[in-house]
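With one protein chain removed, the remaining protein chains of the complex are shown where they sit.
As written, the chain order gives the labels A and B, with residue 1 at the start of each chain.
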Amino acid sequence: MKISNSASAKGADPERLQSDMGPDPMKLRHVVESQQFTVPVLMELFVRARGMERLVARGGSLDYQNRIMATVFYAPSTRTRFSFEAAMHRLGGHVLSTEQAQVFSSEIEGEQVEDSIRVIASYCDLIVIRHHEEGGAQRAAQVSPVPVINAGDGNGGQHPTQALLDLYTIYRERPLDGLSVAIIGELDKGRTARSLAYLLAKFERVKIFFVSPPELQMKPDILEYLDEHDVRYELESDLDRVIREVDVVYQTRVKPERVHDVKALKRFAIDSAVLQRMKPDAMILHPLPRTVELDKTVDDDPRAHYFRQAVNGLYVRMALLTMLLDKD
Amino acid sequence: MKISNSASAKGADPERLQSDMGPDPMKLRHVVESQQFTVPVLMELFVRARGMERLVARGGSLDYQNRIMATVFYAPSTRTRFSFEAAMHRLGGHVLSTEQAQVFSSEIEGEQVEDSIRVIASYCDLIVIRHHEEGGAQRAAQVSPVPVINAGDGNGGQHPTQALLDLYTIYRERPLDGLSVAIIGELDKGRTARSLAYLLAKFERVKIFFVSPPELQMKPDILEYLDEHDVRYELESDLDRVIREVDVVYQTRVKPERVHDVKALKRFAIDSAVLQRMKPDAMILHPLPRTVELDKTVDDDPRAHYFRQAVNGLYVRMALLTMLLDKD
Partner (left out) sequence: MKISNSASAKGADPERLQSDMGPDPMKLRHVVESQQFTVPVLMELFVRARGMERLVARGGSLDYQNRIMATVFYAPSTRTRFSFEAAMHRLGGHVLSTEQAQVFSSEIEGEQVEDSIRVIASYCDLIVIRHHEEGGAQRAAQVSPVPVINAGDGNGGQHPTQALLDLYTIYRERPLDGLSVAIIGELDKGRTARSLAYLLAKFERVKIFFVSPPELQMKPDILEYLDEHDVRYELESDLDRVIREVDVVYQTRVKPERVHDVKALKRFAIDSAVLQRMKPDAMILHPLPRTVELDKTVDDDPRAHYFRQAVNGLYVRMALLTMLLDKD
């Protein structure tokens, strides 16, 4: 593991360490972007997530019945909201929920997310926010006296907890060092692809293939980050050239209106023909929802892990909530 | 009771028995359509519902604090959703709730309810679904590892738990065998009327009058089912001809735009004049909400049971949830 590397990265920005991680590097405060996680914090999270699997399996509960989580979504996303809310309920806690947080501000022009968050923080112990603008979660975290989790910000922002559950799904099956991963799809605006790339960069000898139509390729900020952290990557526009050698295929969807040649999208789809060319122990991941890029015939293949990802999201979010809610 | 009759009906379709009822005929798995209930299962449900009445009356709670129910509504219905959610809360359990489940799929064209349900089932112990398409609940049940309850599907589908609470309301007052029932309204698209007709067919010597404008009469599938089960029924377009002899008046509303002669609707309404022609011990039921077809002057009559129906819905749904959640 690249512990020394990521430790020096943190050292380069002590202010961020202060604000995001608190004085104890194991103690999370807000979760805004995936690069703030160090390998030791990830391992602590994953160990707790394993414990949550066992807890849920035996129908147990934890002692959070006096804690309240607020899900503050400026745009609806039942999937992500349910995952966080189920996690809080499985811990025994309470939930305040809205999918139309813009109502806080729509009735008057110009209300700032900062005012809304300061008020909501009076009512709860933790805030999960989805904001339509890049940086919305960071603005919330700056004024909130209670922990804030970014559940997706803007179009080119991040979705760090999705990346955490993606990584946990891989971690449950194989070592993270030395991994070869194809990340496929609309990468320039892919929040989950971006957040996962940051996380993979924490580990040793990782190789990432970014596979997408050239006009939708990963943006330079991520590529520069990978360069700085000595992570090998390649930009590809042909899935067929990499499918035989990767350990993990991370598929995401592409909005058809964003490509010049819609028929070309077919070249990026996973179907039974592609399955035959993959390693026998490869893993197929997808954050869902899916469309044509992931055929239903793949569902019964043992390499399909995307429904398992959803379950893992519950465990990882339960674990994350405990790390943020536990007082020293 | 027609136990032998309904037992043979089950015998005719062993596959349905397998998938809907599990190996133990008393053990429900999914609740999709009301005809899947046998008389012994109905009696078990009603005995439990009576117990729930007593539990709520003494302010008690049950031991379901580690269980999560998800209400997944593709169209809003505060009334039905609140009834299910109150039932789960009265059991001590937790609830995930959405009235805009279509957001799971609207962001991409073509997401199937099957994918959404497989993900949501990761987060909860039971799913209550209202779907805009007939058969939506059945599709959900086919892929769900947790029990699914149909809270209304499509326009001509079913709403089995409404029929269960309707029947329970009658059961609390009088024997179900030998009952004479007028079912009034827009019967061709009436989910609750359809589901209730299936349930009434389980009992001996029942007679049903379907009272509606001819163009909105009950559809042949129900009538054929009643024929097969030797249930007597008549199609009527004049309430006045049956009102004196029925034990139960099950009123439902009619959308005015669906009848050729709106003034004719008046002939189907229940008001103080109609009350005078009814049996002194008759029961008036209505699934609510109501409009002109049920006058407010009826509310204070002892034969008005429609607000009692709403309370009974709580008890029946509590009972049903325990039957689905209890592990062997």
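Keep this in mind: a contact is a pair of C-beta atoms (placed from the backbone, for glycine too) under 8 Å apart; a residue touches a chain by one contact, two chains touch by 3 or more.
On a predicted model such as this, the values are computed, not experimentally measured, just so you know.
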* Residue touching the undisplayed chain, where the options are B:Pro76, B:Gly156 or B:Pro175 -> B:Pro76
* Of the listed residues A:Lys27, A:Arg48 or A:Arg118, which contacts the missing chain in the full complex? -> A:Arg118
* To do: Provide the residue numbers of chain A that touch the chain removed from this figure.
  => 65-66, 68, 70, 94, 96-98, 100-101, 103-105, 107-111, 115-116, 118-120, 122-124
* **On chain B, residues whose C-beta touches the chain left out of the figure** => 59-61, 76-79, 81-83, 85-86, 89-90, 92, 97, 99, 253, 288-292, 307, 310-311, 313-314
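Assume only the chains that are shown with their structure count from here on.
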* **Approximate Å spacing (C-alpha centroids) for the pair chain A, chain B** => 41
